[in-house]
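All protein chains of the complex are present and in place, except for one that has been dropped.
Per-chain numbering from 1; labels A and B assigned in written order.
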Amino acid sequence: MLGATSTVGQHPTDPVDPVLSVRDLSTTLRTGQGDVHAVRGVSFDLAPGEVLGVVGESGAGKSMLLLSIAGLAPASIVRSIEGAALLGGRDLLRLTPRQRQRVLGHELTMIFQDPGTTLNPLMAVGDQIAEVITNHAAVPRRQLWARVIRLLDTVGIPAAARRVDDYPHQLSGGMRQRVGIAIAIANEPKVILADEPTTALDVTIQAQILDVLAEARARTGAATILVTHDLGVIAEVADRVLVMYGGRVQESASVGTLFEDPRHPYSLALMSCQPRLHGDEPARSIPGSPPNVTEAVVGCVFAPRCSRRMSMCLEIEPELEPVEPGHPVACHAVNADLAGERTDVAAR
Amino acid sequence: MRSVRSLAAHPNAVIGLVVLVVLALASLIGPLISPHDPERLALDRAFRGPSASHWLGTDELGRDLLTRLMAGGRISLLIGIGAVGLGLLSGGTIGLISGYAGGMVDLVIQRVNDAMFAFSSLLLALALVAILGPGVTNVIISVGIATIPVFIRLGRAQAMVIRNQPFVQTAELMGVGRPRILSRHVLRNALTPLVVQSTVVLGSAILAAAGLGFLGLGVQEPQAEWGAMLGAARQFIFADSRLILVPGVAIFLAVVAFNLLGDGLRDALDPRLTVK
Partner (left out) sequence: MSLQLAVDRDTIDRVAAAERSRARRQRQLATARWAASFIGRRLAVSLLSIWIVTLGIFGLVRVLGGDVARTSAGPDASPAQVEAARIRLGLDRSLPEQYVDFVSGIVTGDLGESYRTGTPVWDEITARLPATLKLAVAATAFGSLVGLVLGGIAAVKRGTWVDSVVSFIGIAGISIPVFWLGLMLISLLAVTYNVFPVTGDDEPLSIVLPALTVSVFPIGLVTRMTRASLLDTLGSDYARTARSKGTSRPAVIVRHCLRNAAIPVVTVIGLQFGALLGGAVLVESVYAWPGLGRYLVGAVETRDIAVVQGLAVVFAVVFIVVNLAVDLLYVAIDPRLRDNR
């Protein structure tokens, strides 16, 4: 069963059709210093109602992955987006602007990172929620506002009817993010793309927001892709995880597997960097710094910082190979381990 | 230097710089190598069109237009740099002190400056010329004082940015005296942005000086100054519009060049266009 790679990441016994299918997504950006390959050959399937966590350091291409899928990457810096992102039979990357307008805010919605800047400061929050509804359906005024107030209530804003005409600056950061969630669930989407929704918030608020998100998902049955650099969030919310580094998926596994049996050296390093509540181990960090994205990648992009680096790693970029069903890893050292195991088994 | 390289990426700024260099060279060297005297009358040769000996022709009093243009350029540059220098030194210093000190000092200075800010360069300069009288020196002083409100505001903005930098806060914590911090750290770091912003102010200073000259209140005859040349040629507007066209184009080119340069410098030093 080590050869099942066509639907990478999907559990082989799961018979349901994925709600979102991303194939070989690659995004190249143009910058003053040359071309940047922000996303390289990312593929995954998203099952309905599933939460897919995407974790990695800043600059690993996580946000750009979401923006590319949604088609919201700023046109002025994007040179090309290749691959496919299939939602309901249509390729999101090949939509006309009008088609995209119909999908965005409806079947596919986004939650952004910084609630301080993602809401229009000159517009009441109720109006901004109403906008996403009226963009996709003609709703009579009374029903519209009743729905908006109910949405605010759903995301846990107290005295929703009184706050519906408030401006963003009159709400706290946590409440603004709840408004963002309300906007994202207003039309019962199939997929929610959440780009670091809790990063800009206080730790105490983070938990609340995650709860709101969980409830919203339960209500709408939406699948979610949650991008974050916080493993704690992943542990709490995700069903499956993609570990990204240098624009590529380095490891993909169910959340339990990732925390119990991480294989990729980067994943291992990430796990060991988590500060432990007990014990005397000092906090660790991964030596080296994130890759210089303007330089062309030769070999494995993590090699310079990898403790298991071999000479092969500096020449050939490793492909994703399943370590076990539903757990692909891109690492030469891991492949070598596997080969060793196989020969061990064979030798016995 | 990275800034120089990114400057080259802004063709506008380069054009501005080139034009300015050409103008500066022409103004400084031109009158020296020209065979004509910009101030000597020769009424028998008045109103001549462009010819081999007079590349741009002669003006209403027979003087070579090109030479007067270059001499005028020299004066304009002198006035511009003098005025902006005056404004930058006095206004900039006050602004830096105001921004760095904060508190009551800042508040008072700001209130006064806001009131003064209302007046534009030209109006303020006009009023000052009324009090001081015409002439090159007084024009420099008047236009210079008129630019002070702008520099106070610029200096204050810079000081407030620098004040929050870690190295300044460290110095304060180490007990370095505030005047010392001001002169050593704040000044040094504020200088470059302030000089960059000065280029645009230079443009408006030249416009103000030309305006004064046009009204006959600035540089006095027989000295050549672009605005004054325009003012003197005004009565001949229907007879020989060339006399009005040429000095006007000169003023326009000079100010456009300063603005282009200022824009370009500002863009080059503004790290806002980096990709995340």
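Throughout what follows, a contact is a pair of C-beta atoms (placed from the backbone, for glycine too) under 8 Å apart; a residue touches a chain by one contact, two chains touch by 3 or more.
All values derive from a computational prediction rather than experimental measurement.
S.K.: Taking the entire complex into account, which one of A:R162, A:R219 or A:R342 touches the absent chain?
M.R.: Reading the full complex, the residue touching the unseen chain is A:R162.
S.K.: Which listed residue (B:L126, B:I152 or B:V219) would be found touching the missing chain in the intact complex?
M.R.: In the full complex, the listed residue that touches the missing chain is B:L126.
S.K.: Which of these, A:T117, A:S172, A:S289 or A:T343, touches the one chain of the complex that we don't see?
M.R.: A:T117
S.K.: Using the document's contact rule, name the residues of chain B that touch the chain not shown here.
M.R.: Touching the missing chain: residues 111-112, 114-123, 126-133, 203-204, 207-208, 210-211, 214-217, 227, 230-231, 234, 237-238, 241, 244-245, 247-248, 251-252, 255-256, 259-260, 263.
S.K.: May I ask you to list the residues on chain A that touch the chain which is not drawn?
M.R.: 70, 72, 74, 76, 97-98, 100-106, 109-110, 112, 114, 117-123, 131-132, 135-136, 142, 145-146, 149-150, 159-162, 164-165, 167, 169-170, 180, 183
Everything below uses one rule, namely that only the chains that are shown with their structure count from here on.
S.K.: Just give me the whole-number Å value for how far the CA centre of chain A lies from that of chain B.
M.R.: That gives a centre separation of 53 Å.
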